[in-house]
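My questions all concern the structure below.
The full complex has more chains than appear here; those shown keep their coordinates.
Order of writing sets the labels: A and B. Residues in every chain begin at 1.
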Amino acid sequence: MLGVCYYPEHWPEDIWAEDARRMAETGIGVVRIAEFGWARMELAPGVFDWSWLDRAIETLAAAGLKLVLGTPTAAPPRWLVDLHPDILPVDRNGLPRLFGSRRHYTPASPAFIEATRRIVTAMMERYGEHHAIIGWQVDNEFGCDDTIFSWGNLDRAHFQDWLKARYTTIDALNAAWGNDFWSMTVGDFAEVELPTRQVCDTNPSSQIDFMRCRSDLFVDYFRLQAEIIRAHAPGRFVTHNFMGFSHTFDHFEMGRQMDVASWDSYPLGRIESLPLTDAERNRFARTGHPDVSALQHDLYRAVGNGRFWIMEQQPGPVNWATWNAVPERGMVRLWTWEALAHGAEAVVYFRWRQYRKAQEQMHAGLLRPDHILSQGGAEASRVAKEIAYLGPLPATTPAPVALVFDYQAAWVTQFQPQGKDFDYRILKLRWYEAFRRLGIDVDVVEPGTSLSGYSLVLVPTLPIVSEAALQAFQETNALILFGPRTGSKDQNFAIPESLPPGPTLQGIMPLKVTEVESMRPGLSAAVSGTVSGTVTRWRDFLETDLEVLAHFDDGATALTAAGRFHYLAGWPETDLLGSVARYLLAKAGLSVVDLPEHVRMRRRGSLTFAFNYGPESYTLPVAAEQLLIGTPELKPHDVACWRA
Amino acid sequence: MLGVCYYPEHWPEDIWAEDARRMAETGIGVVRIAEFGWARMELAPGVFDWSWLDRAIETLAAAGLKLVLGTPTAAPPRWLVDLHPDILPVDRNGLPRLFGSRRHYTPASPAFIEATRRIVTAMMERYGEHHAIIGWQVDNEFGCDDTIFSWGNLDRAHFQDWLKARYTTIDALNAAWGNDFWSMTVGDFAEVELPTRQVCDTNPSSQIDFMRCRSDLFVDYFRLQAEIIRAHAPGRFVTHNFMGFSHTFDHFEMGRQMDVASWDSYPLGRIESLPLTDAERNRFARTGHPDVSALQHDLYRAVGNGRFWIMEQQPGPVNWATWNAVPERGMVRLWTWEALAHGAEAVVYFRWRQYRKAQEQMHAGLLRPDHILSQGGAEASRVAKEIAYLGPLPATTPAPVALVFDYQAAWVTQFQPQGKDFDYRILKLRWYEAFRRLGIDVDVVEPGTSLSGYSLVLVPTLPIVSEAALQAFQETNALILFGPRTGSKDQNFAIPESLPPGPTLQGIMPLKVTEVESMRPGLSAAVSGTVSGTVTRWRDFLETDLEVLAHFDDGATALTAAGRFHYLAGWPETDLLGSVARYLLAKAGLSVVDLPEHVRMRRRGSLTFAFNYGPESYTLPVAAEQLLIGTPELKPHDVACWRA
């Protein structure tokens, strides 16, 4: 299903009906509205004006469109800030972040919680059972612009309460954090500072606890809204639209509170914000990197417990990246099909018509400001026809390979990179890419999720290994590959006394990491043996009696295994990753297909899709008559689909 | 005429007379004094001591020197700050910027306005009709060190008042800014925040309005002083010394309030502060870039309505750039002649003698600290003799080509670069350079200035096109070349509903820009047709039925024309700029001379000047006997002058 985001509040009412008619004509089935409309809904505390929204909903519904409504809490109105200045988030220096954009609140503010209850309850009472509304989006893009954090007095008090709930006694906290170091002992929870503006490094234990605390605060804030919605809107789904590659709260934890996950896919913006190579950035500036959105699709399918939407799909050039390219012709269609191939239930474009004013005026829509269908609009319309031609898409089936993704891994490596380029976003992307280059579908899973059914499980790194994670590793028959730094911390961010990978993993894989090295960009280490290639950025030094599958030039162990448990003692460059991937896939009995840098495949049930991100054609191993979409010669920026 | 800046307050009185004598001997005719002397003039509120200044003025006048006096408001004394701490400017975080350097005030402070009236009135009453004083400089270098901006409570209140005057009703403001986006609607002018410290992007409409507001504030502040001066000093000129490449207020608007413009020319410092290429920086580190000061001369001639001075001319190495080279021998002379060739009425060196103390102790003067003439002093003396030899210089006549420069263009592209290297300073420099490399003199004009008499008009970009600008484009017979992003915004920073270049320009040039792309440094687009070369950084995608004069590799229109109106759909690199320049100059019937990278020519009335910025000689197309200054073989860092 295709959808679009629409802002009736931006447009004169007399064009709403025509907009709705054209949406339906373009093949749009669902429209998201209202998520920034608080100021129009509640004019003063408890004074509501639903008239415009009533008319907007009716107009869209009358055109046969289904609706997803957003609660408007991402944009508190000016009068609320005036009444309760303490809802404003506070920056690291203790200065408030001001009204005039969005996300200007901290959920640690009781006044904001009260205002949230009021607006969400009123909205649900009005629209909860509306026939055309099929789902609800809570708030919008939690964490955008560093808004999980706030460093004010309310936030400190909330952190202190959270710590008290976690540790019960201040002695337990002092012990867990190792506060005997540097005389950091505190006598009472009320004495704990937020981890900011210390003279030098802040205790990493306090940093990860503050991150957990803020993550819990936003999960609770989601739950608060979700409960009000569910109480009034039986049968409608509840979701949130996440931002990809955003790691400041635990998306899995929040995902457990929702019916379907959704995320915002802007492939071109990621070209600059992820630390890709310059060659990649130039090559994929107008297409996006072939694995970046794909990895997020697979992540949010897991976050949504198997169900996900694209709630905002890039429809053309945007405004917020360092540079903002025009997508190659065909890419809006390609991105849409790729999301569907990875199991998306709907792809909702952001947005119907480019608004000529305010912050996002340079962000394209399906319509240009002059009301004419944009290039992206034309491509969306084509996809709609192709979807209609294909009929209902089959259900997604599990991939043969799982990649374990962990938010705490992102936090540990952020608070303690130890080498400044140890970037978890890139680490997981490179591992994923290596298998996708071999034609392999990869599921993303949370640590502790059952791994049964997989042939191979990838753990790029997992510094904190929970009991649940261990159990899942033990209960599968899959080969498992652990990357560097796995098991390097306990729950309190301390090094295990038995050294990494820690007592739980050492039970199944007897080895010790005795030293670690982060390597500046000029350094590398060659690996050879059953696999070969290059390690950069990070090395673990192992002490073990296990079999050495590959070793470094200096003789140290690079890859070892205890039965089906493998440990890779460094950050693998592309060459080594490819070699390791081939080795393990062969061991797991999985066959591979060598894909060039710019081509990817993905199966959805009985369908196989192929995508060409590059300027060169690629010959598919399929006859023309088998193809449901496309041609055997897969053209640049084109899509193909066939039944396997 | 040559001049020099002098600070009697730095030197013992017993050397003043000797200094004056040596100035006259060196060929100096005018001396600027007093612009940082407030603490010596007003010892406490209303308590003045003019004795030292009386003596300084008399001493200089007695040597036959003319004087320009500066009002001293750029350096408020300590006691004023103590009495009225709210005169201090406030940084973006709301913290005051402290006493201890200069420009520590905001004109939004009523106390500072009152103090200004008092000191300027007192100074004018004392010296307004002094026979030796020929002109007055108001304050000094408005905007230096980001001092147009201040983010305090007084500044916010002033902004709110300014907005009320502009929009009358808050509904009009909400509509103009598109505040329905993200529920940013405000209920009262008192609720408008300054555009700083918002959670994410600030509304660009509020940013440009704040810029306009601050620009108006400083223009008003200039006018306040100018009116006091004019009331007391009949026949004397009023000026301000602007800083080149400083775009934080509208110099044209302020220029309309003055009799003559002046600016501060420091060619070497610009080598690092402008984003030139590394090759250019190395090549011109000790000479300055050949077009950088020239472009500013042409700008301030326009700002001063045909009249301009150099109020501070670099006389040797300075102290404030990232690196501070020693000018090549001859460059102080060359820079002086170049200013004169562009029409400067006077070139005033900064400063007479290098002061051994305080912030600018490493900034050279015409005298070294040991009282001996510096290299720059010797070169100034040589220029003085050459001026005497040539006699009165002819009046400047209009150039055949005009370049439209617009402060709002700088603001729009700064607040919304869309691609991080869309730098208006460089864009206009490169367009200017392309024509100068072909031996063409270029006038700089404000949008709306009459363009009659020009053969060719260049508009590197002009996002906001006023009615006056349109009228000037229509009323000339010149060929006009518009660059990318022209007409891309309306007065309120919204995209025109008919798409760029907007309804006014579309009336004379029927085309639409349907998409725009900013390109990362690795990307470019080749152009071919009647012109050829490369586009980088920016592309407009055109929809038009007009003739295609050149196209991109992908077939899209790169250069088109509707009669004499031409539109170039991208940021041209040097190759394309040169090609376009030749094409249009030929079309306009202007002949060109190919100059190497390091040689430039400039006409002043019947005189032609040539300047060699490089280490290689250049053979001029002139016989030795024609030359008033110089030789046919134009040596490195040398100047030539002949009557055409």
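By our rule, a contact is a pair of C-beta atoms (placed from the backbone, for glycine too) under 8 Å apart; a residue touches a chain by one contact, two chains touch by 3 or more.
If you're wondering where the values come from, they're calculated on a predicted model, not measured in any experiment.
Here 2 copies are displayed; the structure file describes the full homo-oligomeric complex as 3 copies.
Everything below uses one rule, namely that only the chains that are shown with their structure count from here on.
Taking each chain's centre as the average of its CA atoms, subunit A and subunit B sit 47 Å apart.
Within the complex, the subunit A residues that touch subunit B are 7, 9-10, 36-40, 72, 75-79, 82, 89, 91, 93, 95-104, 144-145, 147, 271-272, 278, 281-282, 285, 316-317, 319-320, 322-326, 354-362, 364, 368-370, 374-375.
Residue ranges on subunit B touching subunit A, taken from their complex, read 93-94, 177-187, 191, 193, 195-206, 416, 418-420, 492-499, 512, 514-520, 522-523, 539, 541.
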